[in-house]
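Handing you this structure, nothing more for now.
Every protein chain except one is present and positioned as in the full complex.
Showing chain A:
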Amino acid sequence: MQFMLLFSRQGKLRLQKWYIPLSDKEKKKITRELVQTVLARKPKMCSFLEWRDLKIVYKRYASLYFCCAIEDQDNELITLEIIHRYVELLDKYFGSVCELDIIFNFEKAYFILDEFLLGGEVQETSKKNVLKAIEQADLLQESQNEDWGGISSDDIL
């Protein structure tokens, strides 16, 4: 996978993940172009389209579009299920996730994505394992908050 974009029906970008090196300018250009293309498509149309020399796989969940760019030889259907699995992970973590969760807890959305996909490839498909990793991190966060509050410590672990 080359990149993944989450954007709203209004075309607002909510999350972006790039797995290929691009300049900020290029990223913006690609985002603008793709958001336009995808938003213009009608509901019953197929979820795949050719775009430049890539394949775009997208799916809409409520007000959010999840959009992945994959290479020619990559599998479209499994990419569609990557999107679905990511939505399931967010849903499980936030408890029926909505756009606002992703806006205000964007860092969690990124952390979950990093546990699931890394370098553009699936790292861990087990829902349990991904969420376990995130929960452990959350625990670490809480215990640190309890034990040390804002005071810095030289050796935590």
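As a convention for this text, contacts are C-beta pairs under 8 Å (C-beta built on N, C-alpha and C of every residue); 3 or more make two chains touch, one makes a residue touch a chain; residues count from 1.
Criterion: contacts and distances are computed from a predicted model.
Peer 1: Can you tell which of "DCN1-like protein 4/5", "AP-2 complex subunit alpha", "DNA replication licensing factor MCM4" or "NADH-ubiquinone oxidoreductase chain 4" UniProt lists for the chain that's not drawn?
Peer 2: The chain we cannot see is, by its UniProt record, "AP-2 complex subunit alpha".
Peer 1: Can you tell me which of A:Leu39, A:Cys98 or A:Ala133 touches the chain that was removed from the display?
Peer 2: Going through A:Leu39, A:Cys98 or A:Ala133 one by one, A:Ala133 is the residue touching the chain not shown.
Peer 1: Going by the touch rule given at the top, which residues of chain A touch the chain that is not shown?
Peer 2: Touching the missing chain: residues 12-16, 19, 21, 23-24, 42, 44-50, 53, 72-73, 75-78, 80-82, 84-85, 106-107, 110-111, 114, 118-129, 133, 136-137, 140-141, 144, 148, 150, 152-157.
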